[in-house]
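This part shows subunit A:
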Amino acid sequence: MIGRIARVPAVSLWLLLQILKSTRDVARASLTPGRVGPPVIVRYPLMGTTDLQATMLSWAITVTPSTLVIGIGDREIYVHCVLGGDHDELIAGFKDMERRLLSVLSSKDSPERSRSREEGSEQ
Partner candidate 1 sequence: MTNIGALLPLFAGVPIIASAAAVLIPFSAIRRVLAFAVPAASLIGAFALLLHLRGEAAVAINIGSFVPGVSIPLVSDTFSALMLTLCALVTVLGVWLSDATGDIRRNRYFTALTLLLLGGVNGAMLTGDLFNLFVWVEVMLLPSYALLAMTGTKRRISAGRLFVIVNLVTSTLLLAAVGFVYGVAGTVNLSALAGAAREDGRLAFALGLVLVALCIKAGATPVHGWLPQTYPHTSPGVMALFAGLHTKVALYAVIRVWTVAFDLDPSWGWLLLAVALATTLTGSIASSSGSRVRSVIAWQMVAGVGVILASLAVGSTQSGIEGAPQLAAPLVTASLTATIVYMIHHMITVGGLISAFGVMEHHYGTVRVSGQNSLHGMWWRERSLAIVAVVLVASLIGLPLTSGLIGKFEVVRAGAEAGGWTGLIMLAVVCLGWFFGLIAMIRLWRRVMWDRGASSGSAPEHEDEDADDDEDEYTDVETESAPAPEKKIAGIAKGPAVVFAGLSIAMFFGYQPLAETVDSAVSGLIDTRGYVQSVLGSDAVEGHSLIRPLGGGDGPIELFGGDASFDGERETSK
Partner candidate 2 sequence: MILAFTIGILLAGASYLIVQRDMIRIVFGVTLLSHAVNLLLLVTGVGAWRGEPIAGHTSPADAADPLPQAFVLTAIVISMAVTIYMCALAVIGHNDDTTTVPETGEAK
Partner candidate 3 sequence: MTLLLSIGASALATTLAWPLTRLLGRAAGWPLALLYLAGFVALLPEASTVFGGGAGTTATISWVPARGWEAVFVGEPIGVFFALLALGIGVIVLIYSTAYLDKKIPAEAGTVPAHSALPPGTELAKAPGYAFYQLITAFTLGMLLLVLTDSLAVLYVGWEITSLASFALILSSGRPAFAAAMRTLAATFAGGLALLAGIAITWFYTGTDRISDALQSSVWGDNVPVATLVAVLVAVAAFSKSAQWPFHYWLPGAMAAATPVSAYLHAAAVVKAGIFLAMRFSPAFSDLDVWQTLLISVGLGTAIMAALFALQKFDLKQLMAYSTVSQLGWIIAAIGVGTDAALAAAALHTLAHALFKSGLFMLVGVVDHAMHTRDIRDLRKIAHRVRAMPIAFTATLVGAAGMAGIPPLLGFVSKESMLAAFASLDDGALRWIVLAAATLGAIGTFAYCARIIFGAFIDTDPAARATDKASHASHVSPVMLWSAAIPAIAGLPMVAWMSPLDSFLDAFSSAAIPRSDPHSHLALWHGANLELGITILVIGVGAVLAWWRRPIERALTGDLLPFDGAGIAEASTRELRRAGAAIAYLTNSDSPDRHLMPLLGSACGLGILAVFASGGLDQAIPLHPGLNRTSDGILLGAIAVAVVGLCTVTSRIGSVVLLSAVGISITVQMFSLGAPDVGITQLMVEAITVIIFMLVLRKLPPNFQPPSPTRRTAGIILALIVGAAGTIGTLLLTSRRERSEIGTYLFENSEPITGGHNVVNVILVEFRALDTFGELAVLGVAGIAILAVLASLRSEYLDPDVDFPDMPPEFQRRSSPHVQRVFADARRNTVPLRLAARFTVPVLLVVAAILFWRGHNAPGGGFIAALVASSAIALVYLSKSTAQVVSPPGRAPVVIGAGIGVAGLTGIAGYLWGTFLEPDHWDIAGVHLSSALIFDVGVSLAVLGVVLVAINVLGTDLMKRASQTDNEEVKAQ
């Protein structure tokens, strides 16, 4: 528990960084000539199981400029990425993000954390 709380600043900082980076990307894409995008809509299978986990991930994705959660299913979310990008890279990015969030949002021995560890090690 204490460990999870201790991770909050780090995760927050990381998220802030993501936001700033992505803001820079959006600014660059829209302030320079050439096409913005093309966008891609990605189905991302959730690792987390609780409402809170899904909500927090969706929020984190959405608060990051250029990505936006447009729908939430039982075990999946749909993300609109305006700047486009490679499908699998995007999935991987979200997975990274979810893993970080889960490190705060769920206990070490919870199934989603273990699944996130497994999937992380696969990569």
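Convention: a residue touches a chain if its C-beta (ideal position, glycine included) is under 8 Å from a C-beta of that chain, and two chains touch if they have at least 3 such contacts; residues count from 1.
For anyone wondering why these and not others, all candidates are chains of the complex that A comes from, given by their letters.
These numbers were taken from a predicted model, which means no experiment stands behind them.
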Tell me which of 1, 2 or 3 touches subunit A in this complex. 3
The answer for subunit A against candidate 3 in the complex is residues 51-52, 54-55, 58-59, 70-74, 76, 78
